[in-house]
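Sharing a structure below in structure tokens format, with a few things to ask.
One protein chain omitted, others in place.
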Amino acid sequence: MKYFMLITIIFISGCSANLEPWERDVLAREDMELNNAPLDSAFDDHIYFSKEASSGGRGFSGGGCGCN
Amino acid sequence: MQLINKQKKPKNIRKLLKTATGCLLGASSLANADDTFLNGWGTDLPVIGDPEVREFLSGWETDIAILGYSEVDRVSALEPAISTSKTFDDESVVSLKFVLDTLTGASPNGASPSNEVQTFTRPSGAGSYQTTPGDTPLDDTFKDTRYSFSGSYQHDLNRMDKLVWGGNASKEFDFFSTGFSLSYLHDFNNRLNTLSIGIGGEYDIISAKDGAPIALSQMQATTEEQAKNDGSENRVLGELIVGLTHIVDRNTIAQFNYGYGQSSGYHNDPYKVTSVVDDITGESVAGESLSGTYLYDSRPDTRSKHSFYGQLKHAFGEDSADISYRYMFDDWGIDSHTFDLTYRKNFDDWYIQPSIRYYIQSAADFYRHSITESEVSSIGDYLSSDYRLAEMWSTTLGIKVGFKTPNGNHNSVRFAYYYQDGNTSPSDAIGIQKNYDMFPTLDAFIVQYTYSF
Partner (left out) sequence: MKKFNFILICLSLFISAFSVAKQAEPKWLDQVDLTQYENKVIYLDFWASWCGPCRKSFPWLNQMQEKYQDQGLVIIGINLDKDIRSANNFLKHTPAKFLVYSDPTGILGKKYKLVGMPSSYIVTSDDQIKTKHIGFKKSETAEYEANIIELLAQLPQNKE
């Protein structure tokens, strides 16, 4: 956990080149969205929630089911 | 002339018109947009006269999908879903989703394999089922349909801040859940970073048929009365997520989340039991009314979870890769690691996306695959043989292909294979248990088709 926080801090403080607004073209691509297929993610989250002990992480668990 | 021009328009103009919100090309074009949208659903819909209603109904981007899930010899599910979203003139977004989940098949009830036929009572108490010697006991009572609805509303507070409100509700035969969430997103550092803070709450009602059996009590035969808790059980969950998005460079974006969840109330699985076996032979011990002794699931009435999630997305020319890791631990003694890697190979009109996921978790403090007769008096308050709380690992291999149909709409097909395994031969297996799989290994196949318009 300590290492996780450390990596986070390094990332933020260190390596971000100043990106001009017109240089955000690649990041605007559909496949570069952090959650570009929310329906797929929701289906997967539901499957893993009913088969495993962990849930969430990326976002809210958003509604349980009677399966766990 | 006008007619020929229309025919020469690019085929995906329909989609562009749909995504235009209250297009200012003029009233006639607005009419076109509406007609195109409504016609997309079939010409038997009545034409709506009121212009404000027509404007509201146009511009929705919709996905319809169907997921098929099938475990070898166990549970199968079919899940149709529809999800739609619209961006309004003020850039606020409303999203709605409805999912139907039809479940059939058999699920492990927590009891261990034995060298004799085992008889179990169904959750309703009105019937029983049997397990062949050597097999993992499976309860095939579950034929259930779950309806779930979720919606969200996102709006800007100002150029750099937004709020997202969410609500959800779901219902199945013996379970009802409702929840809400609220997130605040703040862009800073020239939009190179976004900070997000969200809270969520959920309220669940568990209504096992005729009430939940008393925890740690023995499963009785159908002819005997099963002591149950009157009415239904409930629980409340609260969640907090803090996240940071970081743009590393023109081709790279990262996300870090910390999540905290706290739940309070009924956590037992009212349908699962733990086998009590002989200290030496590992065989079933005669119960009060059944040939075996099976104790009902008992879990703490609170649970605290913490999760740390990191994700990195990087573009390699026209392609991209996504890697993520989640570490979770709770106060039940479970900790888990999840690794996910996806690679997207983009072509002009289609893409292929293989993915792999690896998951590993440790067992809950009170998980036991079975207990011995001499342990019964000293087990304490909590005991569960639910495989989902056991030491376990799983691998998912997936592949997704996306393409556009001739009318310009997006389609995708996804296949995945899910394999789950645990301690099939634990070191504390006794006698006959050494001959059997003490963890119900799982193979599942997933197919999903999505159509967007």
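The letters A and B name the chains in turn, as written, and every chain counts its residues from 1.
Keep this in mind: a contact is a pair of C-beta atoms (placed from the backbone, for glycine too) under 8 Å apart; a residue touches a chain by one contact, two chains touch by 3 or more.
Keep in mind that what you see is a predicted model, and the values were worked out from it rather than measured.
K.L.:
Looking at the full complex, which residue from B:122, B:191 or B:228 touches the chain that isn't shown here?
P.N.:
Result: among the candidates, B:191 touches the missing chain.
K.L.:
Mind listing the chain A residues that contact the chain we can't see here?
P.N.:
20-25, 28-29
K.L.:
Hey, which chain B residues sit against the chain that's not shown?
P.N.:
So the residues of chain B touching the unseen chain are 1, 4-5, 8, 10, 12-13, 16, 20-25, 88-91, 159, 190-191.
Rule of thumb we're sticking to: only the chains that are shown with their structure count from here on.
K.L.:
So the centre of each chain is just the mean of its C-alpha atoms; given that, what is the distance between chain A and chain B in Å?
P.N.:
It comes to 16 Å between the two C-alpha centres.
K.L.:
Quick check: in the complex, which residue numbers of chain B touch chain A?
P.N.:
Checking each residue of chain B against chain A gives 63, 65, 67, 69, 79, 81, 83, 97, 99, 101, 144, 146, 148, 150, 166, 168-170, 172-175, 177, 179, 181, 189-193, 198, 200, 202, 204, 206, 237, 239, 241, 244-251, 253-257, 259, 261, 269, 305, 307-311, 313, 315, 320, 324, 326-328, 330, 334, 336, 338, 344, 346, 351, 359, 361, 364, 388-389, 392, 394, 400, 412, 414, 418, 420, 442, 446, 448, 450.
K.L.:
For chain A, which residues count as touching chain B in their complex?
P.N.:
Per the stated touch rule, the residues are 1, 4, 7-8, 11-12, 15-19, 21, 23-27, 29, 31-32, 34, 37-40, 42-43, 46-48, 51-54, 56-66, 68.
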